[in-house]
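One protein chain is absent from this view; the other protein chains keep their places.
Let's turn to chain A:
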Amino acid sequence: MLRIACPFCGTRDHSEFSYGGDGSVTYPALDAPMQDWHDAVFLRDNICGRQVETWQHVHGCRMWLMVERDTMTHEIFSVRPAHPGLAGALEAAE
């Protein structure tokens, strides 16, 4: 029963969001070798504690968000737009 503070819509129930995945993954270039893609797609840490993950406000503004969450306590430390340009613009506005 998480609540996520969407930077665009305000704090909303997690049922409005859908979970994406590990937000720390940098996907390789499309023409990168198979091994790089294998590592990015299949190798995941199973973190107990703080983790950056992607969520989409799918029943709201549909924005993808970077959520820093404790996987043990569900405490959420930060929420920002996944799009770096939007994140920067929001920060500048603050």
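Convention: contacts are C-beta pairs under 8 Å (C-beta built on N, C-alpha and C of every residue); 3 or more make two chains touch, one makes a residue touch a chain; residues count from 1.
Keep this in mind: contacts and distances are computed from a predicted model.
*Asks:* The chain dropped from view, which UniProt name applies: "Acyl-CoA dehydrogenase", "PadR family transcriptional regulator", "Sarcosine oxidase subunit alpha family protein" or "Spermidine/putrescine transport system permease protein"?
*Replies:* Record says "Sarcosine oxidase subunit alpha family protein".
*Asks:* Residues on chain A that touch the omitted chain in the whole complex?
*Replies:* These residues of chain A touch the chain that is not shown: 1-3, 18, 20, 27-34, 36-38, 40-42, 54, 56, 58, 62-64, 73-74, 81-85.
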